[in-house]
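First up is the structure itself, then whatever we jot down about it.
One chain of protein is taken out of this complex; the other chains stay put.
Chain IDs A and B follow the sequence of writing; residue 1 opens each chain.
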Amino acid sequence: MNLGITATQYLEQVKNGSFTAEEFMAKTMERIRKVEGSIHAYISLNDDAISQAKQIDKKLKAKEKVGSCLGMPISIKDNICTKGMKTTCASKMLENFVAPYDATVVFNLKSQDAIITGKTNLDEFAMGISTEFSYFGPSRNPWNIDYVPGGSSGGSAVSVSALECIASLGSDTGGSVRNPASFCSVVGLKPTYGLVSRYGLISYANSIEQVGPIARTVEDTAFILNIISGIDSHDNTTIDKGKVDYTKELDAGVKGKRIGIISEMTGIGVDKQVASATSKAISKLQSLGAECSEVSLDSVKYSVATYYTIAATEAGSNLARYDNIRYGFDFDVEGFEFNAYISKARKNFGPEVTRRMILGAFVPSAGYVGKYFYKALKVRSKIKYEIEEAFKKFDLLISPTVPILPFKIGEKIDDPLSLYLLDINTIVANLSGIPAISIPYEISHGLPIGIQLFADLAKEQTLLQAAYALEKTTNLPGAPI
Amino acid sequence: MVKREEIVHAANLIRIDLEDHAKYIEQIEKILNYFDILDEASGESEVIVQEASLEKLRDDKHIPYDEELIKQLKNYKGTFVKAPKMI
Partner (left out) sequence: MTKIGLEIHCQLTKLESKLFCSCKADYRNFETNRNICPVCIGLPGSLPLLNKKAVEKAAMIAMALGCKTPQKIAFFRKNYFYPDLPKNFQITQYNAFGPTSIGYDGNVLIENKEIRIRRIQLEEDPGRIVYEGTSEKTQLTLIDYNRAGTPLVEIVTEPDFETPKQVRLFLNVLADLVENLGVSDPSLEGALRVDGNISIDKGNRVEIKNVGSFRDIEKALHFEITRQQSLAEREIPIPAETRHWDEARKITVSARSKEEEQDYRYFLEADIPWVLIESSVIDKLKKNMPESISSKKERYIKKYGIPLQVAEVLSSDKFYSDLFEQAHNEKNAKEIANIITTDLKGFADTKEQREQLKLTPKHLSDLAEAVMNNIITRNSGKLALQEIVKTGKSLSEIISSLDLGHVDDESSLSKIIDDVFSEEEKAVSEAKSNPDTINYLVGKVMQKTKGKANPALTLDIIKKKLDSK
């Protein structure tokens, strides 16, 4: 039994009896026990996973109806609510929080008989790019455990890359699904804003973020997207795109597709190896019949400042509820005055969250709101406009996912701004709402490089088809762990 | 140039106590200086919106939430939620 199989292969092999769901889950749990010490992908595990798999096998044997996942092991980023299991957001402020409900995306997966293996590690409250800001300690890159796995959905990407599950759900606010997917050599998709329900996703920047699948192949990613996408009555910001099957016609290819190479993301500041891998990917796409040419998105240079201004403002507000009164950690209220208690309790946020909340109170504050926050809103609409214009001339856009190779743990942690700037390639998709995907392309000196594709709003099919075509030209090894 | 007191004031607004975190002020100053790049940018005054018709909204029905939700909140006294005193 090979744990490195795809979702498609898993389903086939359970159906044809090569192994039972219980056997596969048991092997998965064994794998987790074996590698967790070195990579720390998970914060908590589902102790009932194997017995839940057993139930699936029972139903299969009795020829009862079973959901499309057939007991597939899936991990969930620990900022997405799972009923009965803790959801901590990798923060002391939610150390003991057990949500009384499942997020819609989790509910959908469970309805299709997927089994949750556990909750994965993240940068605290999804704020970070390396998973080093977790209250529970960092996750480590399975390609080299001295290196960061990317973030904020680091744990999710690690669990998929290290074969601790078949697929995972992460969340992407400024690149948090695509960035760790790129660093860990797996596929990560940020869907169109509104395509996937945010009900149960613990808010960080609610006008920007989306839940996104992380898997080992594009096809698996499409499979998961089918299950988690769709209009949700619990979330008024979801859009109705009807019943789409994202796995259909994945092999349509890229012949005649016009692909724009974003010049601001492929010039200065890009690591040599990353630039070379990107050129190779572009050549490959051209050989498959795509027409690739340069496109300039001038507002990319403002995107980091725009994003962090808006995201910080929303974060400051979304995290205001964590005053340790209704939920949180043990700290008795008796004897304290209200504001003193809250301030003391909130000292337990980590440094990155603290910084962003202060920024988030500053930029919309009286006296500065025009210069920063309102200005950022205006620039956001400019970015959106430039993207709209680009998609009049192109079907897809392309860039490296991250300008640099994965870096060592601790290397950038004292320079927050340098970390923010690593988001420069991924952020435009979040600010404009368009879908974007990262696929693994090359391993350079033992470290993964991912290529990013963008498509127009709600054009996930075009995006997945191009990603599938590019993926087919690669033949990458699995993580060495 | 942003003044230190203004950053401290912002921290107060969000109930963050900066007493041991002087280095945060430095890092935040640096980030805010970077944000000045926004001064060079132009933009429309339209803000991105999501729109919905009145029909898409929730119907006015009372649906009681079944569970004894109050017991799951960490701090309750009898059936009230406890909070620190107000001055």
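Just so we're on the same page, a residue touches a chain if its C-beta (ideal position, glycine included) is under 8 Å from a C-beta of that chain, and two chains touch if they have at least 3 such contacts.
The structure displayed is predicted, hence computed values, not measured ones.
Put simply, the missing chain touches A, B once the whole complex is considered.
Residue-wise, the contact with the chain that is not shown comes from A:373, picked out of A:107, A:373 or A:420. Interface note: of A:108, A:203 or A:217, the residue touching the hidden chain in the full complex is A:203.
Within the complete assembly, A:361 is the residue of A:5, A:361, A:383 or A:398 that touches the hidden chain. Where chain A meets the chain that is not shown, the touching residues are 80-81, 87, 89, 94, 97, 99-101, 103, 198-203, 206-207, 233-237, 313-314, 316-317, 320-321, 323, 325-327, 333-335, 338-339, 342, 361, 364-366, 369, 373.
Residue positions on chain B in contact with the hidden chain: 13, 15, 47, 49-65, 69-70, 73, 76-86, in rising order.
Following the convention adopted for this analysis, only the chains that are shown with their structure count from here on.
Centre-to-centre, using mean CA coordinates, chain A is 23 Å away from chain B. Within the complex formed with chain A, the chain B residues making contact are 2, 6-7, 9-11, 13-18, 21, 24, 27-28, 30-32, 34-35, 37-48, 50, 52, 56-58, 67, 69, 72-75, 81-87. Residues 96, 98, 100, 194, 207, 233, 236-237, 299, 301-302, 304-306, 308-309, 316, 320, 323, 325-328, 333-334, 336-344, 346-347, 349, 351, 354-355, 357-363, 365, 367-368, 371-372, 375-382, 384-385, 416-417, 420, 433 of chain A touch chain B in their complex.
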